[in-house]
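Heads up, one of the protein chains got dropped from this complex, but the rest are sitting where they should.
For subunit A:
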């Protein structure tokens, strides 16, 4: 769906193969494999402790990978440092609405835009984000820690988008948000992904919201992939929903 409507951008292809990741020798992910096609939105689903966050942190090179590979457009990301990953086109929006609370909204956006845009182009990029998220424009001088939960999530998303990624990985963007705000964030994510042909990996516990915008879903349980199917198939699979998704 979203891959079809691409305007000037192209999403990246992410291939995760036999990925095993652990903490202190204890594996959290066990030989996880799935891929994301360019322009596809994939919902990564599962209960608490399923390994969703660990998988996203592995993609961002924030945890050590014990074995397996993560490749972007066929190129192995194994030796790429976290700070270089953004330059390769992979943007992560971590959980906890990780805006830099001590910086203003404007500074958060400028920080993300630093290496991608220069001079007047940086101004245009920042203003472009304000056009997508109108409420942020009104709070551009507010410190990150003064924002509401929804505003923080929008800022985190805007900050990722300003880097013009080809793959966007989001960790629980709906966490702690009111249903109306969740719908707004998901709607913006869907529209932006579609207009940019962006590939999205969306880790969510809010299954209904995630599947409402996703093309496909991957379900993790105790660090293993237990289902990989279209969003419609997952939404209608009563057994799977009861067994792994809790609804």
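The criterion applied here is as follows: a residue touches a chain if its C-beta (ideal position, glycine included) is under 8 Å from a C-beta of that chain, and two chains touch if they have at least 3 such contacts; residues count from 1.
In this section, contacts and distances are computed from a predicted model.
Colleague: So one subunit is absent here. Using its UniProt record, which name fits best from "Sensor histidine kinase inhibitor, KipI family", "Amino acid/amide ABC transporter membrane protein 1, HAAT family", "Heme lyase CcmF/NrfE family subunit" or "SpoIIAA-like protein"?
Modeller: "Amino acid/amide ABC transporter membrane protein 1, HAAT family"
Colleague: Looking at the whole complex, which of A:82, A:127, A:141 or A:230 touches the chain that is not displayed?
Modeller: Hidden-chain contact among the options goes to A:82.
Colleague: If I consider the whole complex, including the chain that's not displayed, which of A:16, A:77 or A:112 touches that chain?
Modeller: Reading the full complex, the residue touching the unseen chain is A:112.
Colleague: Touching the hidden chain in the full complex, which residues of subunit A are there? Just list them.
Modeller: With respect to the unshown chain, the touching residues of subunit A are 60, 62, 81-87, 91-92, 94, 98-103, 107, 110-112, 114-116, 145-149, 159, 163, 176.
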